[in-house]
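Only a single protein chain was left out; the remaining protein chains are all shown in position.
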Amino acid sequence: MLDEGQDFYDVTSIMAEETLIPAVVRRGVKGLGPALDPSCPGHDLPANTQLDLPLWLLPTMAGRTSAHVVLPRFYGEKMRRKLQAGAHCEDLRSRCFYFYDVAQALHAIVQQPALSHLTQLAFKGRFKELLTKAHTAAEGPALTKLKGKLSAEEAALFSAGAESMAAFERWRYSTSTAIRGPRAQSKPRLGPARPALQDIANQAAHANSRRTGTSHQ
Amino acid sequence: MFGKRAVELINEIANCTPENLPAYNDELVRLVIEEVNEHYNQMSDLVRSMNRSGQDSAEWGMEHPEEASALVVHHACILRNKRLLMTYVKERAERIKSLKWSSRTAAMSIRPQLSATEVEFQQAYDRLLTKYCRKGTGVGMDLTLDTTPPSDPELSVRVRKDCGEVVLPSGTFFLKKNTCHIMPREEAEGLIRDGYVEALEHDNCLLRWDT
């Protein structure tokens, strides 16, 4: 049974599950050597091979072959120190685009407190600047630079914030009564795994756009 | 690595703006299905050898751990590919649906990108929604209207392409290109959505429709 709020057909989680995670298989796998590990010389995957597995295959492998998950570098000790020094400078986008989603999924498998600490550290260190910029910054090189560092979840939060501000300004300064073409609606794609703040920002966007809708009375 | 082709399918849609849809990728879908069948054949071989051994699955798994691992990997791969294929088809169907809600012309313009079954789906969804909007079988209101809340009950519009004489509930309009008209908002919305007329930003249209 799927957990509440999880969507079997969710494109974003499908993409996040493609992230490769290093692991060591304790027991071998017959016949699938080269398929699982391109550098495998033989037909069968020998025991104690270190290889990269996609996140979606990880629970199966962890259960059956007692694969041992190696925490990826972008969740490692060095990353923790960098985040502590200045979370907002880190480029999460190129390290792991689905930084928080993957962490959440991985946490269910490995259950290391260090992992949850690290993601909290990252989010707490970053969201303030992110939301301020989303509400105030104008398009420009600085903003492009900031956006280039955001993970998928942060980017969604950012555009929710920016959209909410734009909706507010439309309402505040608009006198025109003309119908415009249908606005692209942001699809609510929030699972339980995402930080609560994203819900909130999205809600704020909703509330604002509703206000723009009903205030001409 | 397994499941890569199916991810390509998902990527195709994910990389495409919401108003657009890439052509239905028959060939890639076929390849993914082939991959599934390949997994299934190998899985069946393993199951047969397990059955031949006369052991129950737990015993067999203990004695042949490498085969048992391969079995669960094949199973997981089938599920993964199935999920991705279903998502590909469903996500495309969602896009087709949302076009129905936003614009009739856009719905027609993506027709060439659809597979035969998708065209059928589009038409069936159209019928379903129309039925729900009709009086008697449904709520009696066209729910696909209203892109913005109403303010002025009437609206000035400029005609973008000639459509000749159009009979609307409020009267007959002669819609010649670049002429301006004032018409009830509800009736104008459908025409705007389909690109026949555009709303004038400011009410600078002096050409009043004479009753």
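Every chain is named by a letter (A and B) in the order it is written, and numbering of its residues begins at 1.
Here, a contact is a pair of C-beta atoms (placed from the backbone, for glycine too) under 8 Å apart; a residue touches a chain by one contact, two chains touch by 3 or more.
Here is the rule we use: contacts and distances are computed from a predicted model.
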Listed names "DNA replication complex GINS protein SLD5", "Ubiquitin-related domain-containing protein", "Exoribonuclease phosphorolytic domain-containing protein" or "Small ribosomal subunit protein mS29", matching UniProt entry of the absent chain: "DNA replication complex GINS protein SLD5"
Contacting the left-out chain in the complete assembly, out of B:V7, B:L21, B:V89 or B:V197: B:V89
Among B:H64, B:R95 or B:R185, the residue in touch with the chain that has been omitted: B:R185
Sole residue of B:N20, B:S53 or B:T117 that reaches the chain not shown, by the stated touch rule: B:T117
Interface residues of chain A (partner: the chain not displayed): 1-2, 4-9, 190-192, 196, 199-200, 203-204, 206-207, 210, 214, 217
Chain B residues touching the omitted chain (full complex): 29, 33, 36-37, 40, 75, 78-79, 82-83, 85-86, 89-90, 93, 97, 115, 117-118, 120-121, 124-125, 128, 132, 137-143, 145-146, 149-150, 152-153, 185-186
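Everything that follows uses one rule, which is that only the chains that are shown with their structure count from here on.
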Computed distance of Cα centres, chain B from chain A, in Å: 25
Residues on chain B engaged by chain A in the complex (per definition of touch): 1-3, 7, 10-11, 13-14, 18-19, 42, 64-70, 72-73, 75-77, 80, 83-84, 86-87, 90-91, 102-103, 147-149, 151-152, 155, 185, 188-189, 192-193, 199-203
Contacting residues of chain A [partner chain B, same complex]: 8-11, 14-15, 18, 27-32, 35-36, 38, 44, 54, 56-57, 60-61, 63-65, 176-184, 213-214, 216
